[in-house]
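All protein chains but one are shown in place.
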Amino acid sequence: MTYSIQVKDLTLNFGAVSVLKTMNLDVTEGEFIVLLGPSGCGKSTLLNCLAGLLEPSDGEIWIKGKNVTWAEPNERGIGMVFQSYALYPQMTVRGNLSFGLRNARMPKGEIDKRVARASEILQIGPLLDRKPGALSGGQRQRVAIGRALVRDVDVFLFDEPLSNLDAKLRSELRVEIKRLHSRLKNTMVYVTHDQIEALTLADRIAVMKGGVIQQLAAPQEIYNRPANLFVAGFIGSPSMNFLPGQTLDGGRSFDFAGTRIDLEGYEGGAVGTRSKAILGLRPEHLLIQTQPEPGRTIPATVEIDEPMGADSLVWLRAGDLAMSVRVPVEQRPQPGQAVHLRVDIRHASVFDSETEARV
Amino acid sequence: MTVQLKTAQNPRGPRPRRILNPTRLMIYGVLIVAALYYIMPLWVMVMTSLKGMPEIRLGNIFSPPMEVTFEAWGKAWNTACTGLQCEGLKVGFWNSVQITVPSVVISIIIASVSGYALSFWKFKGSETYFTILIFGSFIPYQVMLFPLVMICRELGIYGTLSAVILVHTIFGMPILTLLFRNYFASLPEELFKAARVDGAGFWGIFFKVLVPMSTPIFVVAVILQVTGIWNDFLFGVVFAGTKNWPMTVQLNNIVNATQGVKEYNLNMAATILTGLVPLTIYFISGKLFVRGIAAGAVKG
Partner (left out) sequence: MAHAGKPNPLFRNLTAKVATLPMVVTALVVFVGCSLWTVVYSFTASRSLPVNDFVGFKQYDRLFSTSRWDQAVGNLLIYGILALIISFVVGFVLAAFLDQKIRWEDTFRTIYLYPFALSFIVTGVVWQWILDPGLGLQSAVRSLGWDSFTFNLIASPKTVIYALLIAGIWQGTGFVMVLMLAGLRGIDEDIWKAARVDGIPAWKTYLMIIVPMMRGVMVTALVIVASGIVRLYDLVVALTDGGPGFASDVPAKYVFDHLFARANLGQALAGSTMMLLSVLIIVVPWAYLEFGRKKGR
């Protein structure tokens, strides 16, 4: 397997604060990796280190089999797209696209050829002689992508490229980036805090927190089998319901505030007996019914519901715990109604309270 | 002046209920009285400079001239005496130009590069030096005057244009560096990063990316420096040497000469001439001047 990017024991400290903690990450050629996490998790820092815009305290970065840890950004064979577009306001679109090539003293014919190709791919040909100030947000971001494109590099770095756009444009450009990837087959490293972008774009997602990769896996894997409580809570909207309790009978059932739930059919490892554990249930993996089923349901009272078009999000109270359930809008119960929540145990996750890891 | 109000599109303070109420009248009254106090010296200056001496001795300083004469202006420019020389203010004017132009250019070049380096290329200790520099700008010049004289003597430039240019460059640096640093720091850092990915180096980023988009701040810096250096008295009198004295020093010598009859019309004409360059800049630049002093001061 050829690696496009290898991050080896990368560490970065700002004074006493450690932003990246001995990080390791291998990206295969042509892969689309999304770095996902809340702000301050180190995802942008990692990207800036890959670009050579930040110097690591320790560790190495290899791109295309070369150690580039101390190389200048333009020597690394990367192109980068920024959140604020970062277009040079006094240059035309053409000037913006060709600035890097002119700095590299590339012959004019070759520059023109590359600019033409990039503007053809991104359909920005008619804009070439305008200044960035005269462009819309979406057009600006296209130009910013074009600036990475003309460099004809193997690795694209995206730093929250769609965060400044409104919802509609964001979904349009998301599709466009995906199309670009399938056409160019470059390696792409994409930083975002938006899980929809991560789930839709990525071949693999690296969920980060506190300068550490919490889980690196394909989107479906992350969604269905979150490695720990943080990943489980961060991915999915609304958030997963966490039921505190304990496991009984060597891991055959779960006790939540006196309600026993069968763990038969749980698709994880051996659960075992744990005096403190957490059962994680996504809102779409619960069913509202009127009849109790021993070992399968949790009694709850409906508080409010939030209809959202096709679905409705129902908020309930089970003991002291607030829970949410997603139901089709025509099946929503009345507030105040006492109901029973049926657990789909195949999609549940059990976490150890101490280690917070999935069992 | 009639007080006439339109409803404000975008009220800031409390909006007036009625078109003409006592509070509004009081506000306009105070503003107008204050304006008269501020305008009065300019009026007196111009009126006096246009009168002949006999009329000045008899008349009232506020009254306009009965007979307008520009004689005092000509004398002030061409033949007014400072000490033993009687070549007029024009000598001082050209000295001031020779001092101001290089000082402004050199100090802005150095300060813009320093401000750029400080905002994008931080290295260990750079902020410390900058803090010292800003603190230093509060130190009274008298404290550093004599050591600077000694340094200039060592360099063999004491009493020359070079000395006064050097001193102006030094003392212009804190405020200008601060001005440029704050401006560059307000630009998106991603622009700088993008330029680095595009392979531009320290000077490439500065000249190709930052300078072309920073015209306003350079204009503000020029305004600030031209006004400040043109108006300087202390450094001119100490460092420039007698034959290079700037206009302010000459003006003071003309007006406060102890011998001879006082020619007030000539004095006022000389005063206006000395104030003309900064006043012109002020009236032309308007908002930029205000922006300059506010930017330089509000976030010190």
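By letter and in written order, the chains are A and B; residue numbering begins at 1 in each of them.
Just so it is clear, contacts are C-beta pairs under 8 Å (C-beta built on N, C-alpha and C of every residue); 3 or more make two chains touch, one makes a residue touch a chain.
Since the structure is predicted, the reported quantities are computational estimates derived from the model, not experimental observations.
Peer 1: Touching the left-out chain: which of B:F130, B:Y158 or B:F192?
Peer 2: B:F130
Peer 1: Applying the definition given at the start, please give the residues of chain B touching the unseen chain.
Peer 2: These residues touch the chain not displayed: 4-6, 8, 11-16, 24, 27-28, 30-31, 34-35, 37-42, 44-45, 48, 56-57, 60-62, 110-111, 113-114, 116-118, 121, 123, 126, 129-130, 132-133, 135-148, 150-151, 170, 173, 177, 201-203, 227, 230-234, 238, 248-249, 251-252, 255-256, 264, 267-268, 271, 274-275, 278-279, 281-283, 286, 289-290, 293-294, 297-300.
By definition in this document, only the chains that are shown with their structure count from here on.
Peer 1: Which positions of chain B touch chain A when the two form their complex?
Peer 2: Residues 188, 190-191, 193-200, 204, 208-209, 212-213 of chain B touch chain A in their complex.
Peer 1: What does chain A use to touch chain B in their complex?
Peer 2: Residue positions touching the partner: 48, 51-53, 72-74, 78-80, 82-90, 99-100, 103-104, 147, 159.
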